[in-house]
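A protein chain is absent from this complex, but the other protein chains hold their places.
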Amino acid sequence: MSLPHAHSRTARPMLGGEAHGHASLHDDCEGHGPIGHLDPRTRLVAAGLFALMVVSRDQIWPLVLAVGLALAAALLARLRVLPTLRRMLAMDGFMVAAVALLPFTVPGDPAFSAFGLTGSGEGLHQAALILLKANAVVLMLLALVGSMNTIALGHALARLGLPCKLVQLFLFTVRYLDLLHREYARLRTAMKARAFTMGTNRHTWQSVGYLFGMLMVRSLERSDRILAAMRLRGFDGHFPCLEEPSRFGRPDGLFALASAASVVLMMSQG
Amino acid sequence: MSLFRLEGIHFAYPSGAPVLNGAHFALAAGERVALSGANGSGKTTLFHLMVGLLRPQAGTIEAFGAPRASERDFKEVRAKAGLLFQDSDDQLFCPTVIEDVAFGPMNLGASRAEARAVAVRTLAELGLTDFEDRITHKLSGGQKRLVALATVLAMQPQVLLLDEPTNGLDHDTRARLTAILQGLPQAMMIVSHDGDFIARLATRTVALEGGRLASPL
Partner (left out) sequence: MAHIPDGILTLPVLLAGAAIGAGGLAIGLKRLAPERIPQVAVLSGLLFVAALVHFPVGPSSAHLILNGLIGISLGWAAFPAIFVALVLQAVLFGFGGLLVLGVNLTNLAVPAALCGLAFNAVIKARPAWGVAAAGAAGAFGVAASMLMVALSLAASGREFLVAAQLVLVTHLPVMAIEAAFTAAAAGLLLKVRPGFLGRGAVAVVVLAATLTAAGPALAHKLTLFASTEGNSVSGHAYFSGGDRAQGVVVTVTDPAGAVLHRLTTDAQGAFSFTASSRADHRISVEGDDGHAAQFTIAATELPDTLAPGAPAPDLQAMIDASLARQLRPLREQLAATHDKIWWHDVVGGLGAIIGFFGLAYGLSARKDKKS
C-alpha cells in the first residue's frame, strides 16, 4: 500500500494508455447499450437514489444485491471491464488503511489474529459493509453517469436545477481539461529532456510548482483570449443557459419502474 | 566511434500511421549534420526517440557507446545530449531566465550556487548578459529561442539536437547564432528549413523521407 494516498493505478494509465489522456472525456461513450438511450436526468436521479439506498442499508445481503444491480447496470452500459475494475480498486491509500484497520478497532468477539493482533468478527463485518457500499455506489455512478458524455452531463445538471453559473463553470472546465493536460504533458516532457527526475527534495517541489504556475499563467492567458473572443461575438456578461429538448420517453419510464422495483427488492431484504 | 547509432528504427504514434520505417543513422564526434525533410516527415519524432522521450516499436538505439533501452539508460543520455525543442514555450517554465537556465545543471547534481554560476556564464556567452532577471514568459519569440538554447548549453552536453533553432530569429540574431554554433566543439544535429544557415554550418546532410534517412549524393 502506498501512503499517504495513491491514485496511481488510475491516474497513470490516463497519461498515455487510455487513448491519449481523456479523449475518453468527450468521446463516444454515450449512446452505447440500453443505458445510453436514457435521458441523462433519469440516470443522474437514479444514481442518487441508489446511493442513498445503499448507504442507509446495514446488512450484508441487501448490499450484495446492490453490487449485483450495479454490475448489471455496468453491463448494460457496456463499461469496459479492466478500466472499470481499476477505477473501483482505486481508493485513497488512507481509506484502504481505515477499512483494513476496522477488524482491530471495532470491539467484539475475536475472529482471527494477524500480526499479533486480534481481529473482531464485528470489525470484519463492518469492513465488508463499507467495501460493498463504496463499490456499489462507485460502480453504479460509473455505469449511469460516467458513461455519459460530459457535455450532456452538464446540461442534465442544469435542468435538474443546478445554478446556471455552476453549469457554465463545469462546461468550461471540461473544455479546458484536455488543453491543460496536453500542456502539462508537453512541459513535463521538456523537463525530462533536461534530465529532470522526481526526487524527495526541494528542487523537485519547486520545479513542479513552477510548472503548475506556468500552466496557470498560460491557461489564464488563454482564458483571457477566449473571453476577448466571446466579447467580439457580443458577450455582455451573461451566459444564456442552454436549453435542450427533453428526451424523457418510454425507456426512461421503464427504467424508472425497474429502478423502483429494485429499490423495493433491496428494502425488503433483511 | 559514433556518439549515436540507430538501427532499423520503427515508430508509429498510437493513433497514427508509421512515422519511422526502418531508419538507420549514425552520428560521429565533431559532425554537424543537417536533418531535412518535409513538414510532418518525423524529424521532431526522431529527436525525441534519440533521447528516449519516445520508444521505438522496433530497432536499437546506441548512444555514447552503450545500447539504450530502459528509462534509466536514457536518463544518462539526456544528461549528455541536449535537445532544443521546436517550440520554446514547451521548454521554458520558470519565472525568471536565470532560474530556467540553472534548472538543467541542478538536475545534473550541481548546487544552487554552482548552477547559478554556470547559468550566468552561459548567458554571457550567448550575449544575454542583462537577461538574468527578466521574466521568461514575457520575452519575445527570438529572445525565448536564445534563452532556450542557453538552457541546453548550460548542461554542457556532448551532442546538441537542435530542432529549428533559427525559427523566428531576425537576420542579426541568426548571424550571431550561426557564429556561436560554429564556435562550439560539440557534435550536433540540426533541423532547419533555412538553406543559408545549413550551408554555413553543416558538415553533411541527411534527408528524412518515407520513414527512412538517406544521404543525398
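The chains carry the letters A and B, assigned in the order they are written, with residues numbered from 1 in each.
Here, a contact is a pair of C-beta atoms (placed from the backbone, for glycine too) under 8 Å apart; a residue touches a chain by one contact, two chains touch by 3 or more.
Not measured: the values here are computed from a predicted model.
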| item | value |
| --- | --- |
| Displayed partners of the chain not shown (whole complex) | A, B |
| Which of A:111, A:129 or A:256 contacts the chain that the document leaves out | A:129 |
| Residue touching the undisplayed chain, where the options are A:60, A:75 or A:98 | A:98 |
| Chain not shown: contacting residue from A:73, A:214 or A:263 | A:214 |
| Chain A residues touching the omitted chain (full complex) | 2-8, 10-12, 14-15, 22, 24-25, 47-48, 51-52, 54-56, 87-88, 90-95, 97-99, 101-102, 104-106, 123, 126, 129-134, 137-139, 141-142, 145-146, 148, 150, 153, 163, 165-166, 168-170, 172-177, 179-181, 184, 198-200, 202, 204-210, 212-217, 219-220, 222-224, 226-227, 237-239 |
| Absent-chain interface as seen on chain B, which is shown | 94-96, 135, 137-138 |
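In this text, only the chains that are shown with their structure count from here on.
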| item | value |
| --- | --- |
| Centre-to-centre distance between chain B and chain A (centres being mean Cα positions), rounded to whole Å | 40 |
| Chain B-touching residues of chain A, taken from the complex the two chains share | 16, 19-20, 186-187, 189-197, 203, 207, 210-211, 213-214, 217-218 |
| Residue ranges of chain B touching chain A (in the complex, touch as defined) | 14-15, 48, 51, 53, 75, 78-79, 82-83, 85, 89-91, 93-95, 99, 103-104, 106-108, 137, 151-152, 155 |
